[in-house]
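Everything on this sheet refers to the single structure shown next.
Omission of a single protein chain aside, the complex is shown with its protein chains in their original locations.
Per-chain residue numbering starts at 1, and chain names A and B are given in the order in which the chains are listed.
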Amino acid sequence: MGRSLSLRELAAQLDAEVRGDALYTLSGVASLAHAGPTHLSFVLAPKYLSESLASRAGALVTDAALAERLAGRNCLVVARPHVQFAKAIDLFHPEPPTTPGVHPTAAVHPDAMLEADVAIGPQATVGAGARIGARSRIGPGSWIGEDVEMGEDCRLYGRVSLYPGCRLGHRVMLHAGCVIGADGFGLAWDGDHWRKVSQVGRVIVGDDVEIGANTTVDRGALDDTVIEEGVKLDNLIQVAHNVRIGAHTAIAGCVGIAGSTRIGSHCQIGGAAMIIGHLEIADRVVISAGTFVAKDIRDAGTYTSVQPLMPHAEWKRNAALLRHLDDMHGRLKTLERRVNDLDQQMD
Amino acid sequence: MGRSLSLRELAAQLDAEVRGDALYTLSGVASLAHAGPTHLSFVLAPKYLSESLASRAGALVTDAALAERLAGRNCLVVARPHVQFAKAIDLFHPEPPTTPGVHPTAAVHPDAMLEADVAIGPQATVGAGARIGARSRIGPGSWIGEDVEMGEDCRLYGRVSLYPGCRLGHRVMLHAGCVIGADGFGLAWDGDHWRKVSQVGRVIVGDDVEIGANTTVDRGALDDTVIEEGVKLDNLIQVAHNVRIGAHTAIAGCVGIAGSTRIGSHCQIGGAAMIIGHLEIADRVVISAGTFVAKDIRDAGTYTSVQPLMPHAEWKRNAALLRHLDDMHGRLKTLERRVNDLDQQMD
Partner (left out) sequence: MGRSLSLRELAAQLDAEVRGDALYTLSGVASLAHAGPTHLSFVLAPKYLSESLASRAGALVTDAALAERLAGRNCLVVARPHVQFAKAIDLFHPEPPTTPGVHPTAAVHPDAMLEADVAIGPQATVGAGARIGARSRIGPGSWIGEDVEMGEDCRLYGRVSLYPGCRLGHRVMLHAGCVIGADGFGLAWDGDHWRKVSQVGRVIVGDDVEIGANTTVDRGALDDTVIEEGVKLDNLIQVAHNVRIGAHTAIAGCVGIAGSTRIGSHCQIGGAAMIIGHLEIADRVVISAGTFVAKDIRDAGTYTSVQPLMPHAEWKRNAALLRHLDDMHGRLKTLERRVNDLDQQMD
């Protein structure tokens, strides 16, 4: 905000080629619908062309093919428009500087170790033996348990919980309300009640992981729960004990992953998908939103298991028959046999 | 508690007509099952009549038609029994008064602006530039980020998170653990890793909105996420970036709404429904609990997509055939052709 950049200046920063007026000056980013003449916007696909042509945006980040179809508009032509537009957002919205230091209301245990330029916010608690890497920032009301180890340049927003002994790599971002390292759901039936099985593993979070608001990642029972580098988890996701999520896998909101399941790298898991325990999911698997996964997936590809939406009355007629598929199948087989008999009689 | 009101006094407050003893005195509200002679209870529908007749309640709030069938019982006859009974609850359970002021353990930035009679609870944090409207109350351990604007008479329970720049209207109620304004799930694939797309929109919450415990509403990517006036959100709901929820829509627990979807006004969405991104849902749509919505809904009405429950063995037989519906359909078509042939041969 308040910043002004010419297309030429932007092109230099974004590794872009200018089409149009290189001296044209912009002061912010906006969506196609809301952009005005001082805003930069972006076009990722042909389906947005008509909206782009109608947009009042001062300039558009796009690729070479789309730029051809945007003649007369100021464009910044790049190889990866989404990535380069993301960089443009950061140019116009630089992160406000944080003042390092410990807020007077924070409770940092004297045996915690804070490296250079750490910022600990109001009401945060840092336990004995915890180690906070350089330039990491702990938001208001967060709880960092005993012996947590955190790398450099981590960012914890308000009210994050990190149970004792967990480890974060560098540049990890944790959003408000997420809980890392609570006990896994370990129970042993003892004749007339459940006995708790203490959970003595940890959670290990790799570099450049982002974890969304109110997401929970349980500590391991004996071994560790592992979130590999570059994994991105959205909000309200449950990751049970001893799960392993492979590098650069992205998981949308409301997903549940039960205990000891291993998910490969570079997977994409749609919102509200549910994956039962003790499964193996291969690398580069795409699981559609709302899908229930109850068996191993050995091959890359897209997998789905959802019901189509229907008006309620139509659903009622059809869903009732789901209980009778087996019966329908039996009747179909009987008919096939009878028609075969009739055919033979006709011959 | 401790308050006593006669039926006549209650009738005056609830705009009701008394049937029975207007001087009969009550001291509280209770369910039909647990009410005693000093309790007021309520009857909303004929299916509760036998339970009502068996109830020991001293009096019943109900409508004229039901009152006819409750002869001999003290009744308060009203047009909208549920609404008037809700008022009666508040008469017997008046909100305990809150003392305005800032708790000594709270961390309120000197550049925050608190209007008249604001109450800031223990361990709460209010950031620079935040503005808290008159008589609003911030519960223990809540985090109000920089530049948040909040209207009058808002109520935040304990441990709410409000990220910087979000706006709340008047009389907004936020329950414990809810997170408003965390980053939307914005990622751009950069060849070998996901690049974060900074989320620079806000969350705008209208007047009289209530948001449940541990619900998350993400800030917009470029434009804002908008919750219009009178919307009611239950617990553990995920509202992704750039969603818009129309006025007076009510959404039950565990629902997920993916990015940029627009939900109309006066909708009712059942628990655990999941709605994918970039959809348009019309006004006055009812979505059944557990339903998965993957396409636009253009017309008011009720929509459903759930599987019926079965004993496991029965489910196993039927569900296996779901993989073979296409095959069954093909066999059905073949049979139809063969029976047509047989019919022709018979002629």
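The rule we apply is simple: a residue touches a chain if its C-beta (ideal position, glycine included) is under 8 Å from a C-beta of that chain, and two chains touch if they have at least 3 such contacts.
Just so it is clear, the structure is predicted and the values come from calculations on it, not from any experiment.
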item: Per the touch definition above, residue among A:177, A:206, A:246 or A:271 touching the missing chain; value: A:177
item: Identified contact with the non-displayed chain, of A:20, A:145 or A:206; value: A:145
item: Residue numbers in chain A that touch the chain omitted from display; value: 105, 107, 123-125, 141, 143, 145, 159, 161, 163, 177, 179, 182-183, 185-198, 200, 214, 216, 218, 221-223, 236, 238, 240, 254, 256, 258, 274, 276, 288, 291-295, 297, 301-308, 310, 314, 317-318, 321-322, 324-325, 328, 331-332, 335, 338-339, 342, 345
item: Interface with the undisplayed chain - residues on chain B; value: 29-31, 33-34, 80, 82-83, 85-86, 89-90, 93, 103, 105, 121-123, 139-141, 157-159, 173, 175-177, 208, 210, 212-214, 230, 232, 234-236, 248, 250, 252-254, 270-272, 289-290, 306-312, 315-316, 319-320, 322-326, 328-329, 332, 335-336, 339, 342-343, 346
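Everything that follows uses one rule, which is that only the chains that are shown with their structure count from here on.
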item: Averaged-CA centre spacing for the pair chain B and chain A, given as whole angstrom; value: 25
